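The following block contains the structure, expressed as structure tokens.
All protein chains but one are shown in place.
Showing chain A:
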Amino acid sequence: MDDLLADFIAETREMLEASGGELVAWEADPADRARLDTIFRFVHTVKGNCGFFDFPRLASLSHAAEDALADCRAGRREPDQQLVTAVLAIIDRIALMIDAIEAGDEFPEGGDESLIAAVDASHETAPSGSLTGVKEGSNPPLHAPADAMLGTGEEQAAPYRRADAAAAQRTIRLPVELLDRVMSGVSDMVLARNDLAHRLRQAGNQPTIDGPFERLTTILSDVRDAITRMRMQRIETLFGALPRLVRDLSAELGKQVMVDLDGGDVELDREMIETIRDPLTHLIRNAVDHGIEQPSARLAHGKREIGLLAIAARQSGNTISIAISDDGRGLDEDRIAAKAIATGLITASERQTMSRDKILNLIFEPGFSTAETVSNVSGRGVGLDVVRQNLEKVGGSIKVTSVPGQGTLFSLQIPLTLSIIAGLTVDVGGHRFAIPQSYVEEIVQASARALDFTRMGETALVTFRGNRVPCLMLGEVLGLGTCEIAAREPTLVMLRLASGDLFALAVEGIHNHGDLVVKPLAPAVMRSGLYAGSTLLDDGQPVLLLDVANIASQHNLMSDTRVRAIGPMEGEAVVTADAPRAMLFTDFAGRRSAVRLELVQRIETAPASAIDRSAARPRVVIDGLILPLIGLPEEALTIARVRLLRLSDGACELLYAVREVEDAVELKDALHPVPEDPLAEAMTLIGGQPVTLIDAHALFALHGEPPLAAARPRCVLPDGEWARTILAPLVASAGYDILPEGTNDPAAIGIVFDDVFEVAEALGRALPARVIRLRDQPDAPPGCETIYRYDREGLLAALSEANRAARVEGEAA
């Protein structure tokens, strides 16, 4: 019996929560039959259960409400404000009685009659016997209208009924602790499985064990999925109570507020829902109390009389974001700043340098509350600092943005806390870290050269699928220092953020990937903003899980407007955009010079042996292009490799040999012209040291030339098996690229059979500029410039002769 009673209380509570929102929605739209049906079902169920448990007062209350609602359903009565308020009052009374029943207290006598009378007050069209029927507690008069209604409304009500049938699943009620125990049990099971997997790998292949082990793995992952879902709940359960809350608040404060809920189907960990319940309620109270103005004030400002409070939940990757926005008066930056100075949070001088967003976010600091009068609604000694604390406790965060006169937006970020996630473990600087798999787009292992790894100021860039992507060095992010070898041969983990932004994280190596059981970290560690949790590896070693989203936003890599608007980087970014930037280097004369950054294509490294100094002007072959080289010292190089700045004016390219590339810097100081040095645009100060800024115009005027292809000479061969299998290897080994017959390349040397040549000449077909003619007979007919096709020496000599002629012609051109 006690179990039954506990079930009754729990069930009634659940329905109470759901019906609060339904009632308000119904009030807004009385024609909404679905809502009316839900509420009717609630009071009807309560009434039925009361009969079973013998709670006469509960029965009579629910009976009265059911009666009134039944009339509305039957169309005998129009639901109005008064009725809704009266029904709400009854539902509240039912809630109080349920509390008393659970606590085992006696509920104070009296008061029920007035409530019942209130429901009945506007009951003009009701049958006169209704109220007395309630008093007597006899069923027939009550059930008659309900039955009648059901009878007549059968077809009409059918759609709703079908939906109910689909939604009604068989459920059981479980204590949350039991769920938690199962959950942690499964977590430990995953750990044990990982440990076993590790040992099995060490022991080598054992077919008799591997099979069952695979099965165990599959089963475990199924169970894990189910458990995870068990803990998930739709955020609707939280949203359900909000319309009622807002309705009561706005009624109390004489305001008119419309609630717009969105994203109720987002699922969240049960515990997480409980954690955010209070913060969310607090924010809504704040918005209604302080944010939304009185109707008269709203009209005066040209706004709609009814304020809008929008609450939207979204899942993005591993976090749920909840946005609470109102269209009220917005936050008063000056008042917040004044208050913060008064309470000693900031100093007056600090205030001058703070951006609006930073000031607004001071409202989350401990000991801050702007409301001058503590009203009944908000400001009950719980401030927004507590809201933030509660959210941070579970690894969430909160930020506020506001436009004066237009409204305020609070955005909450809450982790999903799926406590088992798929992850990747990486090595860096002797440490090991985990990255949630969901962020990982791809793992790239290549040389810095292939990735086109460049440093632009403090930012490193790599080229990934033709796009320049920012690259973070994990070692630097974590302050571990970076090893040169890792920078040259990095392993890049390409991470895709929920916002769609891509960035690369350079690590020293990938260790493993698999399921990670994530446990929360101590708040002092969480505060660093780098970690989302800890996990244990197969061997029991604890490993930290990186907070990818936070690391990205700390480095301004997230193109979320909200994130971009916050933080001290904003000001700096503006400076960066304004000041011209230059690449600072030391040349071989030991002079510190700079060249404008836009000119620098990339920084090349070439072996000293690749420099060809035979001509008047030294040249280097890079990427198959012959490029002029300047800046070399007169004497021979003593170093094995030379750093080269590859400069381009768009058409021409040249290489500038430097002793050392220092950094990309901003040209903040004044530029002093140096008329006496033709190659210097100006002198300027960088970090207090004089630096010569190279005059790009003069540089390119003197040395610039379009890059010459350093490609191998090309040769067009005749068609046919013989040419392909016997001639082609010979020509290729002599250092020629083979082009298929018919390629129209004027620089290429053509090898054709004499008969083909004659035909082509006779028909006036296009032939390569230089042609080597082959004949089939060893003996040459007199007066014919042909070569016997097996005359190896003759053929090679002809090829090199033709090639020389082509080069001379090319240079003359």
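Of note:
Criterion: a residue touches a chain if its C-beta (ideal position, glycine included) is under 8 Å from a C-beta of that chain, and two chains touch if they have at least 3 such contacts; residues count from 1.
The definition used in the following text is that contacts and distances are computed from a predicted model.
The unshown chain of the complex is recorded in UniProt as "Chemotaxis protein CheW", chosen from "Glutamyl-tRNA(Gln) amidotransferase subunit A", "Anti-sigma regulatory factor (Ser/Thr protein kinase)", "Chemotaxis protein CheW" or "Protein ImuA". Although one chain is not drawn, the whole complex shows that of A:Ile172, A:Ala342, A:Ala524 or A:Ala670 it is A:Ala524 that touches it.
Within the whole complex, the absent chain has one touching residue among A:Leu478, A:Val493 or A:Ile611, and that is A:Leu478.
Checked against the full complex, the one of A:Thr319, A:Ser534 or A:Ser593 touching the unshown chain is A:Ser534.
When you scan A:Ala70, A:Leu191 or A:Leu497 for touch with the missing chain, the hit is A:Leu191.
With the whole complex as reference, residues 187-188, 191, 344, 393, 431-432, 478-480, 517, 519-525, 527-528, 530-531, 534-536, 540-544 of chain A touch the missing chain.
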